[in-house]
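For this depiction, one protein chain was excluded, whereas all remaining protein chains were kept in their positions.
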Amino acid sequence: MTKSASGSNNDDIIELGLPVNPAYVSAARLTASSIANRMGFNIEDIEDIKAAVSEACTYLIKQNSQNRQSMFQIKFILKNKFLEIFISAKKDPSSTDSDEDGLGILMIEALMDDVDLTTPDDTSIQIIMHKKLR
Amino acid sequence: MTKSASGSNNDDIIELGLPVNPAYVSAARLTASSIANRMGFNIEDIEDIKAAVSEACTYLIKQNSQNRQSMFQIKFILKNKFLEIFISAKKDPSSTDSDEDGLGILMIEALMDDVDLTTPDDTSIQIIMHKKLR
Amino acid sequence: MDFKLNSLYDNTKNIWNITIEGEIDIYNSSLLKEKLNALIQEHKTDLHINCDKLEYIDSTGLGSLVSVLKKVKQYNGNISLCQLKPNVAKVFKITELNKVFVIEGANND
Partner (left out) sequence: MDFKLNSLYDNTKNIWNITIEGEIDIYNSSLLKEKLNALIQEHKTDLHINCDKLEYIDSTGLGSLVSVLKKVKQYNGNISLCQLKPNVAKVFKITELNKVFVIEGANND
């Protein structure tokens, strides 16, 4: 679906809430891939978006090992020329990055056009990423 | 993933919000299929759940033809022995079922173990469906 | 997640040989109807549809097929479908459309 096919000038928004649990990362990945497909991204970009969403979820799971009851919030926003994705979850107050976690973030940076990791407050982390429609 | 693999006694809940737009029905279908897979359903049951979610979205789109800005809310709840799915959206006050819409509901009834169509109020419709884990 | 339709007119048998690949749902089922209607405008013959690579069809896709079948019946033609995947065969069965279309040979891969 191209922007004009949606028949609207507003941004399309898709929201997904998932348990912070390794079992559901594949669901996040598949949903991301399906949305990117509909938004008209090419195959390589769809794979990039899929992998970036997966790595972001994995990163957040590692920062939140003590609390499997909490939820990811994933929000996909189709802007005029790019897809914006927000992924957030609670973090353990004590968590710190290990080397391996850095690999995931490095991959997201290579796969997406823009990535931002923020801690809105001491108890949560948000990853924001952009991918341009080409 | 079986219930015990989630490492918790609480129900796992997945929530998906999508624009009420035919372009996103495939995303709902794919997400449902991925979740059902993780919950340990067999291939035939996964296909049934996928088709039932798709038909429910399609039914709601047809009841909501005037308002493409509104959202579907889809909620998947893994209970002990079954998957419960809630799908709701706004409806047009004027909408009535056509014969063809009835086909979709008939299909959901054949595919799932239990289906309930409710109108919590005059402006929205909710479809609730169950599928037992075998 | 879209569908692809290939068609080849068989001169000697006077039939349309058609393959449909992918997924048909409310997003693209009207396109399916248009494409099939265009074929029967060109040659008023039977339609043989190979569904080997049809991964999914929903109630609106079935509606499109029924709509085309009505037109095909007008010239005493028929629509047959073969190589249906189990999930596709199932929707024809539960809607009893397996009694309306000619369904040949399953695909159990």
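As written, the chains take the letters A, B and C, and residue 1 is the first residue of each chain.
As a working rule, a contact is a pair of C-beta atoms (placed from the backbone, for glycine too) under 8 Å apart; a residue touches a chain by one contact, two chains touch by 3 or more.
Source: prediction; values computed, not measured.
Q: Touching the left-out chain: which of B:Asn21, B:Asn37 or B:Ser88?
A: Reading the full complex, the residue touching the unseen chain is B:Asn37.
Q: Mind listing the chain A residues that contact the chain we can't see here?
A: Residues of chain A in contact with the hidden chain: 22-23, 25-26, 29-30, 44, 47-48, 50-51, 54-55, 57-58, 61, 100, 103-104, 106-107, 110-111.
In the analysis below, only the chains that are shown with their structure count from here on.
Q: Just give me the whole-number Å value for how far the CA centre of chain B lies from that of chain C.
A: It comes to 26 Å between the two C-alpha centres.
Q: Quick one: chain A and chain B, Cα centre-to-centre, how many Å?
A: 23
Q: Please work out the Cα centroid separation of chain A and chain C, and write it as a whole number of Å.
A: Taking the average C-alpha coordinate of chain A and of chain C, the gap between them is 38 Å.
Q: I need the residues of chain B touching at least two other chains; which ones are they?
A: 23, 26, 30
Q: Show the residues in chain C shared as contacts by 2 or more other chains, in ascending order.
A: 1, 27
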